[in-house]
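Of the protein chains in this complex, one is absent; all others appear in place.
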Amino acid sequence: MPQTPMADRPLLKIEDVEIAFSSPDEADIVAVRQVDLALGPGKTLCLVGESGCGKSVTARAVLHLNDQNAVISRGRILFSPPGDETVDIAALKSDSLAMRKIRGNQIAMIFQEPMSSLSPVHTVGDQIDEMITLHEGLKPREARERTVSLLDQVGVPGPRERADSYPFQLSGGLRQRAMIAMALACKPALLIADEPTTALDVTTQAQILDLLKELQEDYGMAMLFITHDLGVVAEIADEVAVMYLGDVVEQGNVFDVFRAPRHPYTQALMRSIPTIARKKERQRLSPIKGTVPSAKDRPEGCAFTSRCPYAFEPCAGTKPDRAPLGNHVARCHLLTESARKNEVPA
Amino acid sequence: MVKRIPHPDAHVRAARSSKVLAALLSGLMLSAVPALAFEQAPMLDERVESGDLPPVDERLPKNPLVVEPVEGIGKYGGVWRMGMRGGDDNGLVAKTAAYEGLVRYDHKWEKVVPNLAESWEISDDATEYTFKLREGLKWSDGQPMTSEDIAFAVEMFQNPEYPANSNWIDIKDNPVKVEVVDDLTFKFIFDKPNGMLMDTLATINGTQVLTIPKHYCSQFSPDHNPDADKMAKEEGHQNWTFLMQQKCAWGWESQRWANPELPVMYAWRITEPLTGDAARVVWERNPYYFKVDAEGNQLPYIDGLDMRVSRSLEELTLLALNGEIDFQDRHIATNANQAVFYDGQEKGDYHLGKVIQSVSSSLVLQLNFNHDDPVKRALFQDKDFRIGLSHAIDRQEIIDVVFIGQGEPFQVAPRPESPFYDEEMAKQYTEFDPEKAVERLEAAGLTEMNGDGIRLMSDGRPARIVVDVIAALRPEWIDMLELMQLQLAEVGVDIEINNIDRTLFYDKRPSNDYDAQVWAGDGGLDVMQEPRYYFPSGEESVWAYKWQAWYTGANQQIAEEPADWAKEQMALYDELKGEGDADRRAELMREILAIAKENFPVIGVSLMPDGYYIAKNNLKNVAPSMINAWLFPEPAGYDATQWYFE
Amino acid sequence: MTAEALTEDTAPPEIKRSQESQAALMWRRFRQHRLAVWSLWIVGLFYFIALFAEFLAPFEPSAYNPRYTYAAPQGIHFIDRDEEGNWTFRPFVYGYKSEIDPAALRRTFVVDRDVKHPINFFVEAEPYRLLGIIPMDVKLFGTTERRAPLYILGADRLGRDLLSRLIHGTRISLSIGLIGVVLSLVFGVIIGGFSGYYGGWFDSVVQRVIEFIRSLPTIPLWLGLAAALPRDWSSLQTYFAITVILSLVGWTELARVVRGRFLALRTEDFVTAARLDGASDWRVITRHMVPNFMSHIIAAATLAIPGMILAETALSFLGLGLQAPIVSWGTLLQEAQNIRTLASAPWLLLPGVAVVVAILALNFLGDGLRDAADPYGR
Partner (left out) sequence: MLRFLVGRLISIVLTVWAISFVAFAIIQLPPGDYLTAYMAELSAQGERVSPAELEALRRQYSLGDPFLVQYWKWISGILAHGDFGSSFEWKRPVTELIWGRLGNSILLEGLAVLVMWLVALPIGIYAAVRKYSLGDYLATVFGFLGLAVPNFLFALVLMYLTYVWFGTTLGGLFSPAFERAHWSLPRLWDFLTYAWAPIIVLATAGTAQLIRIMRANLLDELKKPYVTTARSKGLPEWKVIVKYPVRVALNPLVSTIGWLLPTLVSSSVIVSVVMNLPTAGPLLLRSLTSQDMYLAGTIIMLLGVLTVIGTLISDLILAWLDPRIRHGGAR
């Protein structure tokens, strides 16, 4: 199995994970199948894909935050915090002590909707204090001091007053900063960011991203970054994993993947990035034909089959293996085929 | 209104003034030796020693009334627990504790015997009555009770501004005048003969003259206290009448029971009054009560009364079952409950006693003789129609179902216990006979039938009678009517049961918008006092409301000239009221009854079965059988003052 | 420049699911609420009984029998031995031995195992009209012998068959609930709808009125109104009057629900669109908005019925409302409202059980409907 050339002991290693949703009156839906990911300390891994492709589910699985009817039916999620032995999160119970010790403490998470992700009836300060008192057993007053400095650090003006205000009294940007402050409260080794900038306007997006990068430097923490925005990926990712309908179709070093996407889906994505050029030279962005089928009627084989321009007989039936391509891997029959008769579609 | 004489010859005695009276008294007061050493209840000893009460001999009159105990001499102490319903239940208090008039009835409801008055004399023309009070009577506050109090009471009742009224003190056609001879002697004087005064005085209504003690109540009357009106205004009332009512009102007993200050002559006086938010009404012995037992122990034996005020009959029933009520029949001793109470005797440590109802028929169907609809009026006045209905009723079945076999088919007529009892009158047309019924109905012109088998009246409308009833008052009525409904349907008469509330029941009378109303057969024992079904004598004669208006003159605008036979009865009754001689009165009453029997105005169903009371087993001297009537208060009429706890 | 941007007709799964028909969706959600499904059956059964009361009840509610006052329930037996002594299916009831206890004033009944009265199905009966229309002379079951006692659930104080009375009472009580709710719906939907649709002063006035009505304690309101009914009205008239009175209070709740939905929907695009198309208000409301929350209204209505039924019993208890000879659960309970019944004829409380079951069922049904009504929300 291919080893990512990161640090020998990855902070987070997701091995062959499958996540299924059970519902009372239908067959289970496998939302995520065969996901392998690895993330080294201090690095940033971007999960990219259209909504519904399972990137959030995967990320949440790391903290067991999916709904009760979601089960990790296969695989391991190995988390090795620095100076601590490795745990298989997949094996932990959602409400177990071990899990709770990891949550917020070693792995923190920030969400897409800064408004609804903060309790509307508690002050921002209280919600951050709680984190600190919970994991570090500080006294409320000390906790509040920490909170204020955190807020200051994430660039909230007048942190002391802001700590006493309610979410609805803050602008979207400030709320997200507050969220980040909360996430950082216990200096986590890993920060999971689930589309943290999607709900924000462009300028704020930029600020938040910069802030995150900055903080990543200071705290030396790794980041699992979920987004559907390739621009964001390009800006912050070290590693990128492209997901389509529950499958990781291509993953690896962000430069390689962006420079030479090999999976037809990735290629399609890349083609969608408009390049600044003179009018006549511009080429029309070509959309992918068809629509994303629901996980129910996903082909046994490559999930992309139904829309793939190059689809041929093995695609639908059998699942493509990972094709190692220099610094990254992709799952596509074309590539495995090409391994034999070496002609690759450009 | 006139009163009945239960037993003619008994009445003769009562009437024949003091000569007879002496004998009668001696008979009653064997042991009333003056030298008798009086005893009092232990609970009073302390107050006497401390001097805030005079000794018992000074509290009692010179010649106290000696009560012959039912079983034997009792002992002091204990509290008599019972239950009442609240503001509208003042009647219970009246029947239990407030029966203290100038005279009273004996336990058989026959003789009129002395009470506060030790003797009286009646002029032969029955226009002048002279009463002699016991010497040394005192109100519950220790003030002497004298002729002045009687005079004042009459004055108040006759005061037009003061809305209290009596059925004998201030009646228009023959009001009473009082002449005070001395503190102990006074006269009642009438323009016309008033042959029934003694009976009136012996009833609950007779106590009216003793409800307004002058020394206390005169302060509220402007005639005796110029500041009365000012006083009332200070209390926030419009004028003196309101304050007087609140403090002393008659008729509004709920008011008198609400004022603990009001001096009384009763055996017990109120300490916790009956107010709107009262949860109980508490009484304690009146240290000045004027009766003693055969050994000279001042009555009452029982220290006090504790009346639970409860709107919930279920609660009262449970209290009784649980032995938390010492004596009671009102409210809880219903037909339906009898089985439960019977079973509960052991657990509750009480027993059931017999209560004879004064009413004759358990239900009286009164068809509206004065109906505005000429067709119905004609039909209802048609004797054949009424007889037809009567024959169509299967009385035995009703008795079996509703009264579980208790009672017998009975019309509206004097009860078997009454001297006026006339079997023929009581039983006529009571046999269940559909053929006869149909015959009579057809004789009444109901020959045609419509599709639903309902007979048609002369104008072709189906014979449909809406019967007003207050189920709240007697649940059995609805049951009985539901059965009668089915039985009458068999012969093609359609009655609809219209269960309405009291107010409306009464409103419908003057406005005359009713086919028929249902009530119980009052006047089964008190034949003379309560002739409402025998002839249109008053407001309660619903079957001929306009005729009674003509007779009483109360409501002239609706009055209507009665049929000749009714007028004849009215004449006879007027004569009766004036008649001083008891036998003659009885005769006149019999004539009235005969006419009633002949014309058969109202339809009865069955003889009201005996009721029952429940009494704790340790409560003694309780008469095994009592008569229940409004005019003859029960249990007060049976000297509850000499009941005691063993 | 997002991943979505390049697949213009991409539809995320949620939206896909909502393409199922509203009804199918509701049904799917509804089935999850097992209690509700059960309740649906029970309620159905009750209304079936109410509908065919005359056919199902062995006797007329007023039919009495002096010999069986307060007769205890006989129960019913299905398996019997025939002459040869082998077991056969032949439903029957035992007879009674009864004697009168004059002192206690009551009949005591003992089941007489020697006397068996067979129960036959589709027996001849007095001709009657089913639903007051269809003439019939057959009842579901009964005894063929004349005057044979048949008191499966016991008899009341007049020897009337409780079962029959219960069945007929079901009709009155359930229909009171239904009619009352329908009336409240008419008020509620119209008033609530308009105040929600137009908002503004009309809305605020309606709101005040509703607030006001709900701040009145209902009992005195009922007392007053019920007492004000013309008393010479026939029982049928009173019956309808009572339902009207009940709905006078009931409509506020429904109005609130409807208004809420209207406010929510008013701003929805498709409504705006309809308006822009120049559809009349009436059309917008009836064609576009009402269908959209019919389910909510149904749910709310279902939840309102129990209230009505209870209110009816309460009124009857207070001696207002329906009264004998009308047979309703309320009047039946009122007759059972005394110690005597509790002590020696507890079976007369069975109407209470009927009330409880009906109320429970209706509530759960309503809950299920509401949960199903908006699959994404509560």
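For reference, chains read A, B and C in written order, and residue numbers begin at 1 within each chain.
Keep in mind that, in the parts below, contacts are C-beta pairs under 8 Å (C-beta built on N, C-alpha and C of every residue); 3 or more make two chains touch, one makes a residue touch a chain.
Nothing here was measured: the structure is a model prediction, and the numbers come from that model.
Within the full complex, the chain left out of the display is in contact with A, B, C.
Here one chain is not drawn; of A:Ala31, A:Met131 or A:Val254, the residue touching it is A:Met131. Residues 32-35, 208, 211-212, 214-221, 223-225, 227-228, 231, 306, 310, 313-314, 317-318, 333, 337, 339, 342-343, 349, 352, 355-357, 359-360, 363-364, 367, 370, 377-378 are the ones on chain C that touch the missing chain.
Take chain B: the residues that touch the chain left off the picture are 1, 86-88, 91, 160, 163-165, 167, 236, 238, 241-242, 245-246, 249, 251-252, 254-255, 258, 272, 275-277, 279-280, 306, 308, 310-312, 314-315, 318-319, 321-322, 324, 347, 470, 473, 501-507, 522, 539-540, 554-555, 629-631. The omitted chain makes contact with chain A at the following residues, 60, 63, 65, 94-95, 99-105, 108-109, 111-113, 116-122, 130-131, 134-135, 166, 168-169, 179, 182.
Definition applied: only the chains that are shown with their structure count from here on.
Chain C has its Cα centroid nearest to the centroid of all protein Cα atoms in the structure. Taking each chain's centre as the average of its CA atoms, chain A and chain C sit 54 Å apart. Chain C has its Cα centroid 48 Å from the Cα centroid of chain B. For chain A, no residue reaches two or more other chains under the stated contact definition.
The touching residues of chain C, when paired with chain B in their complex, are 62, 64, 66-67, 69, 100-107, 157-159, 227, 231-232, 234, 319, 323-325, 337-340, 343-344. Residue ranges of chain B in contact with chain C, taken from their complex: 313-314, 317-318, 321, 335-340, 342-343, 397, 400-402, 404-406, 466, 471-472, 478-479, 482-483, 485-486, 496-501, 504, 513.
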